[in-house]
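Of the protein chains in this complex, all but one are displayed in their positions.
Chains: A, B and C, in written order; residue numbering restarts at 1 for each.
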Amino acid sequence: MRYLPLSNTDRGDMLARIGVNSIDDLFADIPENVRLEGLLDLPKRASEMQVERKLSAMAEKNTSAGSVPFFVGAGAYKHHVPATVDHLIQRSEFLTSYTPYQPEITQGTLQYLFEFQTQVARLTAMDVANASMYDGSTGTGEAVLMAHRVTKRNKAVLSGGLHPQYREVVEGLSNMSGDRVVSLPADPMGTEDILSQIDDETSCVVVQSPSFYGQLIDLKPIAEKAHQHKALLIAVFTEVVSLGLIEPPGTQGADIVVGEGQSIGNGLNFGGPYVGLFATRQKYVRQMPGRLCGETVDAEGKRGFVLTLSTREQHIRRDKATSNICTNSGLCCLAFTIHMALLGQAGLTKLARINHGNAVRLRKLLSAVPGVEVLNAAYFNEFTLSLPKVAEDVVEQLAERGVLAGLPVSRLEPENKDLANLLVVASTEVNTDEDRAAFAAALKEVLA
Amino acid sequence: MRYLPLSNTDRGDMLARIGVNSIDDLFADIPENVRLEGLLDLPKRASEMQVERKLSAMAEKNTSAGSVPFFVGAGAYKHHVPATVDHLIQRSEFLTSYTPYQPEITQGTLQYLFEFQTQVARLTAMDVANASMYDGSTGTGEAVLMAHRVTKRNKAVLSGGLHPQYREVVEGLSNMSGDRVVSLPADPMGTEDILSQIDDETSCVVVQSPSFYGQLIDLKPIAEKAHQHKALLIAVFTEVVSLGLIEPPGTQGADIVVGEGQSIGNGLNFGGPYVGLFATRQKYVRQMPGRLCGETVDAEGKRGFVLTLSTREQHIRRDKATSNICTNSGLCCLAFTIHMALLGQAGLTKLARINHGNAVRLRKLLSAVPGVEVLNAAYFNEFTLSLPKVAEDVVEQLAERGVLAGLPVSRLEPENKDLANLLVVASTEVNTDEDRAAFAAALKEVLA
Amino acid sequence: MEEPLLFEFGSLETTGVDLDEEDGIEFELGAFERKADIGLAGLAEPEAMRHYVRLSRNNYAIDSGLYPLGSCTMKHNPRLNEKMARLPGFSDIHPLQPVSSVPGALELIDELAHWLMVSTGTHAVAMSPKAGAHGELCGMMAIKAAHTAAGRDPKIVLVPESAHGTNPATAALLGFKVVSIDAKEDGTVDLATLKNTIAEHADNIAGIMLTNPNTCGLFERDVKEIADLIHDAGGFFYCDGANFNAIVGKARPGDLGVDAMHINLHKTFSTPHGGGGPGSGPVVLSDRLAPYAPLPFIRKSDAGLELVETNAATSDDEQPFGRMTAFHGQMGMYVRALSYMMSHGSDGLKQASEDAVLNANYIRVGLQDLMSLPFGVRPCMHEVLFDDSFLKDSGVTTLDFAKAMIDEGYHPMTMYFPLVVHGAMLIEPTESESRASLDLFVATMRDLVMSAQRGETERFSGAPYLAPRRRLDETGAARKPVLKWTEPEPAQVTPEAAE
Partner (left out) sequence: MEEPLLFEFGSLETTGVDLDEEDGIEFELGAFERKADIGLAGLAEPEAMRHYVRLSRNNYAIDSGLYPLGSCTMKHNPRLNEKMARLPGFSDIHPLQPVSSVPGALELIDELAHWLMVSTGTHAVAMSPKAGAHGELCGMMAIKAAHTAAGRDPKIVLVPESAHGTNPATAALLGFKVVSIDAKEDGTVDLATLKNTIAEHADNIAGIMLTNPNTCGLFERDVKEIADLIHDAGGFFYCDGANFNAIVGKARPGDLGVDAMHINLHKTFSTPHGGGGPGSGPVVLSDRLAPYAPLPFIRKSDAGLELVETNAATSDDEQPFGRMTAFHGQMGMYVRALSYMMSHGSDGLKQASEDAVLNANYIRVGLQDLMSLPFGVRPCMHEVLFDDSFLKDSGVTTLDFAKAMIDEGYHPMTMYFPLVVHGAMLIEPTESESRASLDLFVATMRDLVMSAQRGETERFSGAPYLAPRRRLDETGAARKPVLKWTEPEPAQVTPEAAE
């Protein structure tokens, strides 16, 4: 087997050196009645060529986003990632290194984590950021738990503009740990009355902007109300590119900012791996989940970086830990850092403008299709259409015409019939005039 | 522009520091009447996305070898290259390093060159090999020039089994430098009488085995006759995998062995870049063209490697140099070295057996097609069919049926009408039973 | 040359990405436009390339040397897997594009699930957890859901003291009370203690979280009895699968009575660690827990594969406890793991486990006369645990010893874990090492041990001497955390100096 360096001669010699007769002598602790004889009922080893053929055949059955006019967003976005990013993250020294427990020989990882934390803090206009979470949705769950720890309360209020699957993650955790969650009904236009839900038992209020439906939300009044009640505002985003153009949650009063970083540096990958961004105020840093990288000096006084505040973490605190998390999304986080370093403020701002511009162009085209209504007045690169037909059917018919048109809300919210005709549509820098025209034409046809 | 780090502010400051008013002051030596005003008549800069779109569109117009049953050989072969190879050659330190003129900081390059030279010497059973040539064809040209230097004669005899384009390269060089070439007629079955062409004026006789037509050639009698007349035998191959299974030219008496190394580690790339292998006897080493890497020690006595015997080369000897060559095919040579290190003797031998086995299977299937005759009795992974129709037409018709079936000899030898019905067909480890069946079925149909 | 932070040489004006020119955009942002600078430095592409290449060169990696981190399983990461994960049909598909446009994605997930179930001897697997600890959470949530469905609410989770910290942390997160179980002298769970503890908490036992092979590198011989005891007490057996790599093809957790076990795809099936992630932690489930598997999952029927994403789509015997994450989990890791498993096949997977165990024992016999085995001379599984008694009175600490390994060109082993022995040193070579590599490692370790015992303390106390950094001040870092870069204050110019 190509990955195993030992030859049969080696194996024999080594067993002899160890002083046993057969390899099974080393497995003697496994009770005989459960020891496997023979092989697992699986195919035998395969050459590279065979593996490539089999997996390529599966891959080719899927319609890749780059091969069609593509407008699906709703928490994951098709962006163009420079070739440099994928090249660099495949450097052996990044790809095949472990968690930087030995900082003297992992300064590469540690320094980019420090750069990443700085980038995230600046993007969100918050004091501190951690070294990433699994993704935006699990990060949101952790943010709610953190708010409970900070406020010593256990009631979370979730906006109806929160991504339904993010809501489910929070609800699931809370159900299990006995916390309370108040989830507001779906709120496509950002008109819900969330302020009235905030009271002295509230630990946090969770608001997404741009919302799941694309609506930009004014966080300031919510922050104000929350703070009046000593509750925290958790601001969520799923499209980090929006922060290049819109006012950051930090200046709007958010206490915890959490979001999905996939758009920068990372591909769609059918939903994972992604990279969760997580930032908060300085005063809450010791209640923060996840890994943190900090600056220090070495024995010669040279600047260096280490993992720090690990006394919060499970491998030290065990059942008293702030979280059970013991990885971050290292490589995705590196991809984010490099792509963001390439963009810089100038590039990110321009990228955000192009995204918004393409969305506006699309909005105009689609608004003009008879029967279509756009529900959002203020949006970034995503908005919701109200269609005269069931959105799921329309999307299928558009797919048959070679356009992947967006997410029918009913796929995630099947039980709310009011949402059956809603379609969430995203547009990024990858969409061309031809893509948009094809979408509008096909939609017109399907709705005719 | 994303590749240019200077900002306009930098540019202004730097011009001031230099003490000139404008950038054009630095170009003042260019006569005004030829200095370009404005821009070249070419498109302006393009984003990564634009470049990808444009080039991908071109690429997609081509039928890639991996997408169809594929049997074209004739000097370049479709083999499977492990993913490790392409990953490693893209390491920054290999990819973006220059010729190892400063050996203290280029031991990476130098050590793999030394490994490569050793591999090539062992494969060919020769004393020494150089650090590679551009490709097999130009290497053959250089081998003939080397033979002229060694023998101080200038008549080369070329077998009719030599790849026609290799022959053209040798003839072109000889025409220009006033040397003589005797090229024997096309020899599909390896039955030519080359011995009678060798005389006391002959500097070398150039024989390819497996021949362009796939025929295995007995080099021993040719070596014997050549040596009787103090001429050199230059043995050529285009399929290096054959050396895993057939007797090497070195033990058959060759004085120079030259061939194409593309099959190991390198893709088809529409013909280049490839990697020429070049080996000879110890006594001729100082007449050898191309770069050589040798072992030495450093100031502390540690083993190290350097480019050596460069006094043969153009940058020292100028018009007295053995050759004008001043690069090798470094990165392709690295790909070869790594792939060969992965194979090892065990893997290469097995690979060669599979190649031969697949060719035998194909030979049987195609022989059974009415009207088809296989011309070669002994072959490795390639052989020549005599068809009842013009081969070029048959190939086009097979291509329409989705099979890329081989090379019609007439494409390279259009003026010899005797060859019009000949088709050179290759089979490697990538061909499946389905591929072969598809070929045979389609051929039967086309010939019916 | 020291590599600066990107903020120290990049600029707000520089960008390494060319973007197509915009033509007159009308903003439809409402009142939400960002006004202030973001403060993100940009680099031109050549600058970024060089910066991150240079940074990378300060890292140790499995590609550059033996990486004996016990329980972390740093094994070879085949590049075939990277290539496969980048096929556009996997890497460039959206989690919410029409299901009809991604049949190959469902097929891939289902195929990997099949390989995982067969190799663990189970019939269900929750694929979506994002990492090992997330898998633990998932498994324990399934256990809690099963208790709830049965109208029970037991509070106690038993955890051996040798467990990974994630185990108690996970249990606590779900409101369970963690009760620790001591080990026997031989490093494995003491059945008698276990029985007593169960009896003490009768009717309140939610389950046990046991790592097997355990973190001492030993297979829990009494695993079947433990499973029976816990089942008899109405609890479930959660197995931490961190060390599954030792027994793939040799024993199936399902046959051992395990109810739930996460599989660290990055440990056992070689998806790259990437400097700390991303991981992936599918959880195999026993028949009793299977109904509670979280959303989403793939249902297999005669009609083919069906993706179940919402409660509305579940059938009666499917009672998902909720959802672990948005979307479908770590697809990119699934592709790599399946590519790895298919490459090995049933024969290769078994051979890999055997070689891993063989290599660990080869190191054990190479060092056991000089270093100290806390549980005596006996075969270990895929990793060998030493304690620091061989350093007693040498003046060299476990930490010093580890740092001195760096100067010899090695990444240190896992230190101070598991907590059950003093100054633990846990060495896991994996199956990826050749015999020559092990021989060199053993020789180096022997040299270090003898050096320590000879009292050459300077070699250790100041180590590392040859790394990109000397020993770093971790205490100082935690005391006053500096977690991001801030613009240095402009140098104070005193009026005199300014003149």
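By definition in this document, a contact is a pair of C-beta atoms (placed from the backbone, for glycine too) under 8 Å apart; a residue touches a chain by one contact, two chains touch by 3 or more.
If you're wondering where the values come from, they're calculated on a predicted model, not measured in any experiment.
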Displayed chains contacting the withheld chain: A, B, C
Full-complex contact with the absent chain, from B:P185, B:P221, B:G357 or B:P388: B:G357
Touching the absent chain when the full complex is considered, from C:L6, C:M49, C:L137 or C:I226: C:M49
Residue ranges of subunit C at the interface with the undisplayed chain: 1, 9, 18, 44-47, 49-50, 53-54, 57, 61, 63-65, 75-76, 78-79, 343, 409, 432-434, 436, 440
Residue numbers in subunit A that touch the chain omitted from display: 1-5, 7, 9, 45-50, 82-84, 86-87, 92
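Methods note: only the chains that are shown with their structure count from here on.
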Centroid distance [mean C-alpha coordinates] between subunit C and subunit A, Å: 19
Multi-partner residues of subunit B (each touching 2 or more other chains): 2, 48-49, 82-83, 87, 92
Residues of subunit C whose C-beta touches two or more other chains: 11, 13-17, 19-20, 43, 45, 49, 53, 78, 80, 82-83
